[in-house]
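I have placed the structure first, in the form of structure tokens, so that the comments after it can refer back to it.
For this depiction, one protein chain was excluded, whereas all remaining protein chains were kept in their positions.
In this document, chain identifiers A, B and C correspond to the written order of the chains, with residue numbering beginning at 1 in each.
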Amino acid sequence: MQNHRNLPIPDSLADVCHPDRLALVVHDMQVGVVGQLADGPRVTDRVLRVLDAARRAGVRVFFTRHMSLPTELMGISQLRTAMAWQRKDRVEDVVSPFLRDTPGFEIVPELAPRESEAIFDKLAMSAFEGSPLGFALRDAQITAFAIVGVATEVGIEPTVRHGADLGMIPVLVTDACGAGDSAAAERSLAALAFAGDAILTDIATITGLLAGEPQRARQGISR
Amino acid sequence: MQNHRNLPIPDSLADVCHPDRLALVVHDMQVGVVGQLADGPRVTDRVLRVLDAARRAGVRVFFTRHMSLPTELMGISQLRTAMAWQRKDRVEDVVSPFLRDTPGFEIVPELAPRESEAIFDKLAMSAFEGSPLGFALRDAQITAFAIVGVATEVGIEPTVRHGADLGMIPVLVTDACGAGDSAAAERSLAALAFAGDAILTDIATITGLLAGEPQRARQGISR
Amino acid sequence: MQNHRNLPIPDSLADVCHPDRLALVVHDMQVGVVGQLADGPRVTDRVLRVLDAARRAGVRVFFTRHMSLPTELMGISQLRTAMAWQRKDRVEDVVSPFLRDTPGFEIVPELAPRESEAIFDKLAMSAFEGSPLGFALRDAQITAFAIVGVATEVGIEPTVRHGADLGMIPVLVTDACGAGDSAAAERSLAALAFAGDAILTDIATITGLLAGEPQRARQGISR
Partner (left out) sequence: MQNHRNLPIPDSLADVCHPDRLALVVHDMQVGVVGQLADGPRVTDRVLRVLDAARRAGVRVFFTRHMSLPTELMGISQLRTAMAWQRKDRVEDVVSPFLRDTPGFEIVPELAPRESEAIFDKLAMSAFEGSPLGFALRDAQITAFAIVGVATEVGIEPTVRHGADLGMIPVLVTDACGAGDSAAAERSLAALAFAGDAILTDIATITGLLAGEPQRARQGISR
């Protein structure tokens, strides 16, 4: 940890891995998203390992849900994105996959949010765009967030990039994130490593740090 | 309606009162908010008159809900605001009044949102801060929003100011908004009239315009 | 100062009046703005007293400038606002009053920003909308901002409201702010006092606190 005008400048994952500074973002682990993945149950299990460690350490937990508006309210970009993702050529053929209060919209039951945890809904790919997530983290003086969930190449990469642009330190737990397209997910990880503002780590390292195993900290060094 | 580089510049309420350009925002008409007002049922009834007219005219409808985080997640400003509103001197004594999935958090049943309408939750006073509302309006090429609900002096004035700062034309239906403190609400209306970017109107005028009564339009002229 | 989960919850102006937690925002003290006020030189002098105290205390200083786009780029709301402020009925008659690199756009020379201070330009009324101000404050772990400048009823009230909505504690130095319309400015101060999230103070109190005079602190208590 370095210091500049009384500001603590973290050098390593160990520097940020403290419940006063780090929150956990569980990204889009919804029934209708996880169900699309070949290895959905495995991803859920891996997310749960980080979630359990965060809960035990007293880390604040925020769940995100991707929400679709009813087609009557969809605007130009929502309709274009829906056509692209649903591989439709005609706007009349798109559907709203993640409508509020439908079964596919809910968080998978294995990860059921507790009363002391938050759920934020969003329309954008970045979980910071059009949601209270940035405000909530900053208001609690949180300066870093670990992120787990799905999908690396769809919502997680933009969330990490946007979080860094908002001044937070993203900590991507690579093996606790699922992907729909593994080549695209690899490209996302390479791009984030190149950009250099996120810390990439894995389940073993972060759960060790959260459990207070100081000897693991050095393995997590990165910038 | 004037014109500048092919941009339509509205001069009057009639110019914006069209389902391709205007949306309706029903602001915080939640059980736990409306229940605090002496004239809650009367406010609900007045909001319903505008909502009915908007639904008949095919205007897009967006409901907002004020949400509280559990105290475990509240940050500095949330705790300070809660102490001020709940008149508590000690941070340990504050409660979370609008927790997700509690009865007071829900929209009052008289206004039950339809499947074709949206509900956006927010932590801030401005309904545009940390919510997808601005994105959703812009994506549908909406340039003006009528606002009804509660409370004029708490959330509605900041929402109107912020909406104007984001480039939209706010249309405040003054008699379809409720207040907790009538002197403060009068001051909010005077401030908005002075600022000049919002259009202030009433239920009779806007429901007439939405029903296509052109003769009423002139009464709604404002800036 | 109270405490919640290791978060420091300030109770008084003295709690936030520290260069690690408070920044100074000098709002729109531009040649073309100040020149419109009857008491412009007096306002400049009062702003300078707070600026001097902040500089001596090592408080970070951020200047804002209101910017107009050339008429060729102005959109619907910019044109409507310009018509209202310039009292024009026809869109062809509006002008761009604060074009970049024009004399009226610059900060008044008495307050000349230093190399260690920032200047942020904005199109909106709130200095937090469409500017890097919120990011810059948060990145330096600043949680409160004192605001001085012009005009109370035009840009300062929305900036204070928006700052509170973003989770910061606004500190309005009432006698170091100028107004174009004194009745409207009084209404703004009453509205901010009612909303309760800003701290209203005066030059004597804040300069005393910044100079380390602890006996003055109790006078500044407010929420």
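Worth pointing out:
By definition in this document, contacts are C-beta pairs under 8 Å (C-beta built on N, C-alpha and C of every residue); 3 or more make two chains touch, one makes a residue touch a chain.
Please read these numbers as outputs of a predicted model, since none were measured by experiment.
Checked against the full complex, the candidates C:7, C:84 or C:140 give a single residue touching the omitted chain, namely C:140.
Among A:97, A:167 or A:208, only A:167 touches the chain left out of the display. The chain not shown here touches chain B at positions 5-7, 20, 135, 138-141, 143, 166-167.
Residues 60, 62, 67, 69-70, 72-78, 99-100, 115-124, 129-136, 138-141 of chain C touch the missing chain (whole complex, contact as defined above). Chain A meets the missing chain through residues 2-5, 7-10, 71-72, 74-81, 83-85, 90-92, 124-126, 129, 143, 153-154, 157-158, 161-162, 164-169, 181, 184, 187-188, 190-191, 194-197, 223.
Just so it is clear, only the chains that are shown with their structure count from here on.
Averaging C-alpha coordinates per chain and comparing to chain C, the farthest chain turns out to be A. Across the assembly, the chain pair joined by the most C-beta contact pairs is B-C. Shared numbers divided by all numbers used gives the overlap of an interface; between chain B and chain C this overlap exceeds half, so the copies present the same residues.
Here the spacing of chain A and chain B, counted between their Cα centres, is 31 Å. Taking the mean of the C-alpha atoms as each chain's centre, chain A and chain C sit 35 Å apart. Between chain B and chain C the centroid-to-centroid distance comes to 27 Å (mean Cα coordinates, whole Å). Chain B has residues 72, 74-78, 124, 129 in contact with two or more other chains.
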